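Here the structure comes first, spelled out in C-alpha cells, and everything after it is commentary.
Here the complex is missing one protein chain, while the rest keep their positions.
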Amino acid sequence: MTAVDPETRIPDPIDVDAAEEARLRAAAGLGPPALAPALGSEYAGFELVGVPDRPPQTEREREMYTLEEGEMLLNMGPQHPSTHGVMRLVVKLRGEVVTDLDPVLGYLHRGIEKLCENATYTTVLTYVDPMDYLASMHNEHAPAIAFEKLFGIQAPRRAEYIRALVVELNRVFSHGLMIGFLALDMGGLTPILYSFINRDDVVELLASISGQRMLFNFFRVGGVNWDVNDEFLSRLGKWHGTVLKSIGDNEKLITENEIFKGRTQDMGILNAEQAISYGVTGPNLRASGVPFDVRKAHPYSIYDELEFDVITQQRGDVYARYLQRIAELKQSLHLIDQIMDKMPPGPVQAQVPGIIRPKPGRAYGAVESPRGLYSVYAISDGGPTPYRFRMRDPSFITLQVMPLLMPSHLIADTMAIMASLDPVMGGVDK
Amino acid sequence: MALTNEPGDAAVRPNDQTPSSELVTSPARIEIPDSAPADDELLAPFGMEEHPTGGFHGLLEVIPTKADLVIDLIRANSLWPLLSGLSCCAIEMMSTATSKNDIDRFGMFPFRASPRQADVLIVAGTLTTKMAGPLVRLWEQMPEPKWCVAMGTCTTSGGRFKRSYSVVQGVDRVMPVDVYVPGCPPRPEGLIYGLLKLRELVMARRGQWRTYVDRGPQRVAWEGDVR
Partner (left out) sequence: MRLLVERFPETARDLWTDEDTVEVQIPRGSVVETLRTLRDDPQFSFFMLADAAAVDYGVGNHFEVVYHLYSDKHPAWLRVRVPVERANPRTPSVTSLWTGAMFHEREMYDMMGIVFEGNRDLRRIYMSPDYRSFPQRKDFLLPDDAADSSAAGVNPLERPETWDLTTFSKELTSSAATYPPLDTQVDVPAEAYPHGQESADKSRPA
C-alpha cells in the first residue's frame, strides 16, 4: 500500500463534515463543542445525546437535562421501530426506570398553516389531509364546517349524511389500526396484519367514492364531491356484515391475553382532573371517566339525529384506553348502520362559486376525530384565501401528558403508553 | 450445463459420423473411458495439468463469472428495508408490507430497525429540514451496497408542500436516489412496481451509491446547523 500524504488525501465524507463544522464554528466564534463536561456539574447531561451543546435556556430544560447520580439520558431518536412516526423522546433513566421525559417534536413540520394562508378555500381542504393522515376525513370536516359558517351556507342533508358516513368509516379503521399498533409496539406481530386487512377493506370502499386510498380529497365547502350510488351501498352493507367478525378475530388475540393484560393494566394511569388540565380529549379522556364527546357536546352535522351514547371507562390505564377504542369502533359500526338506513335523497353539494369569498369574520369548527377534539379557527378577510387558518390537533396536546405518565415505569412500557395515546405525528407537527 | 456427461448422451460422445466441427473440445465434454490415462497426461494438451492443490481447477474459472449473477440474485431477492416511515406514505408502505399486498414474497419482509442491517432506505413521507440531518445520518450508517427509494411526491420533489419553508424539496437534494415512486401516497401496487424496478437495478448493478455527485450544501438546515 502506497503511503498517502495526510495533507493531500481526500478526506472521508464523515471527516469533511467535522472539519467543515469546525471551520464554521470558528467563523461564528463558537469554539469546539463541549465534550463530556464534569459529572455532577450543571451541564452534565450535555454530551453527544443529540442535545444541543448550549446551556439550558428554560427552567424545564435545566430540570430535565441535569443528571443526578446514577441517571442517564437515552435518546429514542426520530427513527425508531415504533410506528408512530418521527418523534424524538429524550428519556432520563435511572437503571431501567424512566424518571423524566422530554419529547422533541417538529420532525414533520411542513408549515401547513402558512401554506393554507396562500391557498383558496377549496385548496385548503386538500392541504389539511396529510395532517392526521389516519383520519383524513375528520381533517377535512372541521375546516369545511368552519368555512361554511364563514360563508353562511349549509350543506344539503344528503351531503351531511354522506359526511357522517365517511367520517365514521374513517373512525372504524383508525381505531382498528390503533389496536394493531398497540400490539405491535409490545411485540405482537399478528394483530397489525389483521388491522391492515381491515383497513384495506375500508379504504377500498372509500377509494371507490373519493378516488384516493388515503388522503381523500372528498369534502368541499358546501357538501361533498361525489355521491354514493346503490352499488356502493350494497358493498358497504356486505362489508358491514363481515367486519364485526374480523374485528372480533383481531380482538380475541389480545383482549383476554394474559401477557397483554399484564403489560397494560395499571400502566400509565391518567386520572380525570389531570386529563382535563392537560387538554387531553377523545378516547383518552373518555377512558379516564370524563364523558366529553364533541358529537354530543356541540353537535355538528347530523349527529343530533343519530342515537348513540357516550361510552366511558373507569380506570384510565392503557387497557382502558384500548377497551375504549374497541367500544367506540363498535359504536361507529352502529352509527353507520343508522346512517345507511336514514340516508335521504338529494343533492350532495350546495351551490357555491368557484372561488369562495366569504364575508370577513371568524369561525370555529370542531369535530370529534379518533384522537380527540379536532378544531379549526378560521379568520376571513373577504378575499379568496383565509387570513388565518389555525388547526388544533388533538395528538399534539395529548403528547403533553407523556412526561406525566411515563416516569416510574420501565422503559419498555414507554412504547405501550405511547401507543395507547395513539398520536399521529402528521397532526402533531402539522 | 454440460458439466457432467451422462452415459447415454449421444451429443457428447463423438462417433465416426460426427463432423469434426462439432467435436467440442472443452474438458467437460470429453468422455473418459475406464482405461484412461492419468489426469495429467490427459490434460497436458490443454495446458491444464493437475493442480498442486487438487481439483479440476479448470472448472473454477467458469464459476466466478456466474457468482456475480448469484450474488445479484441474492441481493435482489432479499432487500431488507429500513423502517423509516416518516409520514402518510409510511402507512401505505406498511399496507404494502401486510397481508393484502405482500412484499414478503419479494423477500422484503424484515423491516430492520437498525440501519446497519438494512439494504434499502425507502424514504416514505415528507422530509423536513429538521429531519434531514437524522435521515442522512441513517443513510451514512447503512453499509454498502445500499439503495434508496423515494416514495411519494414529497420525497420526489417536495410534492404538495412545494412552497413550504421547512420541507426539503425532494430527498435527492440530500442523498442519492435510485427509484422514484410518484403518488400521494402511491398505491401499494405502485410501490411494488417501484420495488420491482429496484430489483432490476440491483440485478443490473446500476445503483447510484457509487456514482452520486455531491452538489454541495443545498440550503438544507440541519438541526443545530450553524449556518
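Note that the chains take the letters A and B in the order they are written out, and that residue 1 is the start of every chain.
The definition used in the following text is that contacts are C-beta pairs under 8 Å (C-beta built on N, C-alpha and C of every residue); 3 or more make two chains touch, one makes a residue touch a chain.
Here the structure is a predicted model, which is why all the values come from computation and not from measurement.
Here one chain is not drawn; of A:Asn118, A:Thr190 or A:Thr242, the residue touching it is A:Asn118. Per the touch definition above, the residue from A:Leu105, A:Val228 or A:Ile417 contacting the chain not shown is A:Leu105. The chain not shown here touches subunit B at positions 129-130, 158, 161-167, 169, 173, 215-227. As for the chain not pictured, it touches subunit A at residues 20, 23-24, 27-30, 52, 54, 57-61, 105-106, 109, 111, 113-115, 118, 149, 274, 276-281, 292, 297-298, 362-364, 366, 373, 375, 377, 379, 388, 390, 392, 396-397, 399-401, 429-430.
We take it that only the chains that are shown with their structure count from here on.
Distance between subunit A and subunit B, defined via averaged C-alpha coordinates, is recorded as 36 Å. Considering their complex, residues 13-14, 21, 24-25, 28, 30, 52, 77-81, 83, 85-86, 106-112, 114-115, 118, 126-127, 130, 133-134, 192-193, 196-197, 199-200, 203, 213-215, 425-426, 429 of subunit A touch subunit B.
Residue ranges on subunit B touching subunit A, taken from their complex, read 82-88, 90-92, 94-95, 98-101, 113, 125-126, 128, 130-131, 134-135, 138, 140, 160-161, 163-167, 184-185, 187, 214, 223-224, 226-227.
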